[in-house]
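Attaching a single structure in structure tokens format; questions to follow.
Complex shown without one protein chain; remaining protein chains in place.
Now for chain A:
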Amino acid sequence: MMLEDGLVLSAYLFSIGIYGLITSRNMVRALMCLELILNAVNINFVTFSDFFDSRQLKGNIFSIFVIAIAAAEAAIGPAIVSSIYRNRKSTRINQSNLLNN
């Protein structure tokens, strides 16, 4: 069934995104895992919208909003990472303590 396949896929993407987001030491890889989590949310929205709301398609509109927010996040994230890299010469997460001193 299409609904349960979509839900299982999105659960898989969500859990592996959480795992990668917590355990990755590279900031850019953490951003990639964040994209995975947002995509899991989008798959849920689109699957439910196709299955329950196939006339009005409001889930599609919410997934477009999520895509726009992800675009804003993907513009901000590498900018911050490159600014940290310029100051620290490193993109490891556990070495970014610029607020400390």
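As a convention for this text, a residue touches a chain if its C-beta (ideal position, glycine included) is under 8 Å from a C-beta of that chain, and two chains touch if they have at least 3 such contacts; residues count from 1.
The rule is simple: contacts and distances are computed from a predicted model.
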| item | value |
| --- | --- |
| Name per UniProt, for the chain absent here [options: "Ribosomal RNA-processing protein 42", "NAD(P)H-quinone oxidoreductase subunit 6, chloroplastic", "TBC1 domain family member 13-like" or "ATP citrate synthase"] | "NAD(P)H-quinone oxidoreductase subunit 6, chloroplastic" |
| Missing-chain contacts mapped onto chain A | 2-9, 11-20, 22-26, 28-29, 31-33, 35-36, 39, 42-43, 46-47, 49-58, 60-61, 63-65, 67-76, 78-83, 85-86, 89-92 |
